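All protein chains but one are shown at their positions in the complex.
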Amino acid sequence: MTLLQMKGITKRFDGVVANDGISLSVNSGEIHALMGENGAGKSTLMNILYGLLKPDAGEILVDGKAMDFASPLGAIAAGIGMVHQTFRQFPDLTVWENLVFQNEPRQGPFVSADAARDFVRRLGSRHGLEIDPDSRVRDLAVGIRQRLEILKALSREARILILDEPTAVLTPQERDGLFAAMRELASKGMALILVTHKIPEVIAITDQITVMRDGRVSGTLVTRETNEAEIIRAMVGRNVPPTVASKVTSDARPMLSVKDLSVRKGAVTVVDNVSFDVRPGEIVGIAGVSGNGQPQLISAVMGLESATGVVSLDGHDVSSFSIARRRAAGVSYVPEDRHLTGTAPAASIAENIVFGTHRNAVASNKGFLRKDAIRAQARKLIERFRVKAASEQLPIGSLSGGNMQKVVIAREVEHGSPLIIVEEPTRGVDVGAIEFIHQTLIAERDKGRAILVVSSDLTELLALSDRILVMFEGRINASLTGSDMNEDTVGRWMMGGAETR
Amino acid sequence: MIAAALDTKSRLAAILFSIVAAVVLGGLVVGLTGANPISVYLEIAKGAVLGRGLDETLARSVPLVGMALAAAIALRAGLVNLGGDGQMLIGGLAAALVALYLPVPGVARAVLALAAAICAGGLYAWLAAILQLSLGIPFLIASLLFSYIARGLTSYLVRYPLRDPSTGMPETYRVASGARLPAHILDLPVSMAMVIMAVVAVVIVVNDRSGVNGFEWRMTGLNARFAQYSGVDLSRQTQRVAFLSGALAGLVGALLILGQQYRFTDGALLAPGYTWSGLMAAVLAMASPIATIVTSVFFAALQVGGFSMERALGLPAVLTWVLQALIILCLAARPIFFRKR
Partner (left out) sequence: MLNMLLSQVLDLMTPVLLAAMAGALCGRAGVFNIALEGKMLVGAFVAVATSIAFGSPVLAVVSAVLCTAIFASPLALGGARLGGDPIVIGIGLNLLASGLTTYLLGAIFGVTGTLVDPAVTALPKLVVPVLADVPVLGAILGHNALVYLSWLLIFVFNIYLFRTPWGLRLRGIGEVPSAAAAMGANVSRYQTAVVIVAGGLCGLAGAQLALGSVALFAENMTAGRGWIAVVAVMLGRAHPLGIALACLGFGLADAVGLRLQGQGLPNQITDIAPYAITLLAMIGLGLRSMKKRSV
């Protein structure tokens, strides 16, 4: 029985088509995978289904009835629940307070805490998702917090449950628990949509697969009748660009050398004894499911996070240096979030470009900024990196995501540092800019720079890297080169190694 | 952290709108108390520029511009300094002490008195910054509580140990004429205090527009994380900005003591409300130093006009204070600043 149908959903943002005539149909009792790379349009589609976005065209039918959601409340009323990647919870409140929020059982004018606790327990045991109603949410493990999120959707009588990348933050044990719960829910007639780009879990748990690429459906598959290769083909297309191999010999002295680096957060070791080198003229990619310690590793290398172990730049130990001194010693860094860390959105493009090097002789003289030189430099970079901006005086926040990222990359590349560290080079960036950013990084490598790239987009890493390191649970568990650098092998190491096969 | 979130044109429009709205609302208040708003406003306008009005406006602008810039440089870097009163008092007291008791010749005494005021005011603000940085007590609260402490402390000192018993007032002895700042330079209607403030204002404006430090402060106000990522030492910068903001407030205290009042009288520094008028002027200017100078001179003229209106019509001059507050409220009801924590 078809529970949910989405027909011809189309959504544009500023002329960019995020969803182009998408159709999706999910039966009751089915676990349906929605797959695709970052930027393929999965989130847009799910946000439309959950009433967070309005489609430009197309219709949504639940139980055969056409729906028009003005807000998530409408979607919730129609029986749609969503478990977001970032939990919508109140950490200071208890589990039951979170669960009955806006829907409190009452006793006169008061909340009946007993009834609420009872409700939590009954709901939990009915779905096999037990949870202590009196725990404070802040004290719970991530897996339990996710369970709470699912229970919240179930408490509102959801029949269609969207899970957005639910395993990204889970340990393998927690993941298995989640999968068991998902099967249980499906067996009771619910429809589950699993949004993911991880092939093994799709094969392990789903019934149907819809694959998206560049805003379109690129494959509709039945899990039992398909295989990894077919899914990958649908996800990335045939034309994975061949890597232009580095010409530089690998016996050069490492530009970046990391030895026995560990980062601890309370009792948890998030980066566990990591060692690797990056040599001039090579791009090293770091792959891994998010939540396996990649950002902490980079923060430790940059000096933003306290760590044990040794970080050396061009043979010099910089472990005790502040971020400012490390940058001065020859590191450029493109951070993951360009709005929060990478720019001051209200400041002009020129100011954003010069900031960080404004004490150099080119940009300032005896404590005064050389504004003409700064603007000229900005204009030069805008032209060279083909940034679409009317003037270098405009606030950088007025640019599109892709153009903003180009400015950040331009700034960091232009520092001329021998080592460039790039986190998520093309997240939220349009296709044209992706191509340009990739070419830029490869050109810099060919000039002899050492480049370290962290990305959650495997296709990107495969296209860019001369070598891929895979992070799993805080450790680097594989260093892959040559023919080993393929979706299948890297994916297997991302899941923890050979034993998953 | 605070940053102007509007472009220049819409910023100007927002400021003009809030002034007009405040004038209308203030007119209502005046009307409700049985007076004629039109004649009240006319008297204020006349009093601010006609006769001695212009001179008075200019004289009042000196401390007001100083306190406004003290607020503005802090705001620019993302700090809200509510402790200007305390910093001004401590600075003024330091200046008075040096000018009264340091056994050096006149001019040197004046110079040292100014230096002492700058250091004392700066350190007083720096202390509040340290509390924020080391113990997480918000600078806004700490600096304000420090003001109340400074008020009690200076009040006690000038009433008892430092008091000049020959006057009936709680005040210190008069500063010797050699250690005073001349009220006229070369018989021009320009005082030494004006010259000093003008130099300070130019330095602040230039630093904001072209200085490497001013650039770092402004970018920190816009996005502190970005500043840190770009290599700015946030803790050091907060201490430095707090010190400079307090130092400027301390300097204003010294200029008032050495250039106008010639002794430290309990309550005299705070009575005109320079700190708060200055803060409002800085907010109205959205912390841009040049605009802050303009808005604080405007507020000075408004206040001088208010006194003249009081003499002419008998309505309290504090009406202009109401107008200033209304301007800020009309402006701040909408997002003029955006904050990133």
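As written, the chain order gives the labels A and B, with residue 1 at the start of each chain.
Quick note on the criterion: a contact is a pair of C-beta atoms (placed from the backbone, for glycine too) under 8 Å apart; a residue touches a chain by one contact, two chains touch by 3 or more.
It should be emphasised that the depicted structure is a prediction, and the values quoted were computed from it without experimental measurement.
Check B:Val20, B:Val199 or B:Val318 against the missing chain and you find that the one touching it is B:Val318. Contact with the chain that does not appear here is found for just one residue of B:Ala59, B:Ile90, B:Met219 or B:Val283, B:Val283.
In the full complex, subunit A touches the omitted chain through residues 72-73, 76, 88-93, 97, 100-102, 104, 106, 109-111. Although one chain is not displayed, its contacts with subunit B can still be listed: residues 2, 29, 33-35, 80, 82, 131, 134-137, 140-142, 144-146, 148-149, 151-153, 155-156, 159-160, 276, 279-280, 283, 315-316, 318-319, 321-322, 324-326, 328-329, 332-337, 339.
One rule holds for everything that comes next: only the chains that are shown with their structure count from here on.
Centre-to-centre separation of subunit A and subunit B, using mean CA positions: 48 Å. The touching residues of subunit B, when paired with subunit A in their complex, are 3-5, 7, 206, 210-213, 215-216, 218-219, 222-223, 225-233, 338. Across the interface of their complex, subunit B is touched by residues 304, 322-324, 327-328, 333, 335, 340-347, 351, 355-356, 358-359, 364, 367-369, 371, 395 of subunit A.
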